[in-house]
Each structure stands twice: as C-alpha cells, then as structure tokens.
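Every protein chain but one is kept in place in this view of the complex.
Entry: chain A
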Amino acid sequence: MYELRSVTKRYSRGKDTVDALAGVDLTIADGDRLVIQGPTGGGKSTLLQMLGALDKPTEGEVVLDGTDLAKLSEARLTRVRSENIGFVFQSFNLIPTLTAQENVETALVPLGVKVKERRERAAEALTSVGLGERLRHLPSELSGGQQQRVAIARALVKEPKVLLADEPTGNLDESMRDEIMDVLERMWKELGLTFIMVTHDSAIAKKAPRLATIRKGRITVKENAAS
C-alpha cells in the first residue's frame, strides 16, 4: 500500500525552480489499479519515479508498506526496487544483446537466484506471456508487441508487489496495444498486484477504475464507477 503525503519534487535550473510535483497526496491500496494521465511535462513521470523508488522527493513522504522511501539510502532503494517493483517502459528497454530469456533473467540477478532456477523461472514467465517458443530470440528478432511482452515477463518474473508501467502501449500500433493491455490486465488479476500505469491513451483511461490526472504538479483522482 502506497501513501503519498505532501510530496513535492523541485527541480532547479540556474535561478529557475520548477515544482514537478507540488504537494501531492495519494493513497493506493494493495491490488489497486490506477491510471495516471496528464499533459506532457505535467509531472506524470516524476510521480512514477517516486512510486518506483527511482528518485526521492524534495519534501513529503512516500510510504510503501509502512516504509518511507524518502528516508532510505540508495542501497536500500535499490533493494526495494529489486524485490518489490516491476517496471514496464514505453520503449521496452530490453538489453539488445541478450536473448528474451536472458533479458528476463536480468531481473533475478540482483536477488541472487541461482542460474538454473533463474533460467527456469524466466522460461516460465515468458511462457505465461505467450513467448514460450521465443526464448532464444534477440529483441531485434521480435516484433514490438513481442518485445513488450518480454518486458512484462521481466517485470513479473520476480513476483513483485507493484507493477509500474510507463506508457506501455505508446510505441505500439492498435492491435498490439490491445494485445498488451490484455496481457497486463490478465496478469494484474492473476497475480493480485498493485498496477499503476501512465498513459496518454484516453481509450484505456476511460476503462480505468481509478483515474489520476496530473497538471502542473497537482493531482486529482477520479473514481470511475463505470468500470
């Protein structure tokens, strides 16, 4: 469970200071599914960085399961990421020289999982996203949708509590978009994890049970009764 209290992230460039997040309060319950929307430069990515333990706020608290991430050292944050948080990026961010299976394995490396188990779990994760036949393919040998499925397998192989997706369909055409959204929703339901997604796609946003909109660093959350 996330609890954000008066989170402010301030960036300074010379004399100018910009509040990417200005006093954000937000609670996300375990197993929740939240979609974050907003104009470019509104603070979406900054919020995702706070939630993903990638950066610390200038002011306020980011509490994940009772621990204030703002107060943790870099090493502890790294550990939180490796154990609890799975990421899916817009550009897939696969390591181009590693095969699909090896890419998925990279998520298990910091957990000290033994090679044999690592391979088995990576193969399982890829099979669960429908890529059981493509274990040894390099990213360049896969379509965009397949690459994103490898990225989803990589995010979920370590069985995280939280899945953060940053525009996961942004680089995909429409048919692929639906395919990826289906996979993500299925995983969310199957694994019972907290799923937070940033998107520009209003079609996806409309279907979201909870929709947060960030504009100029300020957040408004809307419950969608329709979903």
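Definition applied: a contact is a pair of C-beta atoms (placed from the backbone, for glycine too) under 8 Å apart; a residue touches a chain by one contact, two chains touch by 3 or more; residues count from 1.
Keep this in mind: contacts and distances are computed from a predicted model.
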I notice the complex is incomplete. Of the names "Aspartyl/glutamyl-tRNA(Asn/Gln) amidotransferase subunit B", "Molybdopterin synthase catalytic subunit", "ABC transporter permease" or "Glycine dehydrogenase", which is the UniProt protein name for the chain that's not shown? "ABC transporter permease"
So which of A:T27, A:T78, A:S143 or A:N224 would be touching the chain we can't see? A:T78
Which of these touches the unseen chain: A:Q37, A:Q90 or A:T169? A:Q90
Where the unshown chain meets chain A, residue by residue: 45, 48-49, 52, 54-55, 74-75, 78-79, 81-83, 87, 89-91, 93, 95-98, 102, 105-107, 109-111, 154, 166
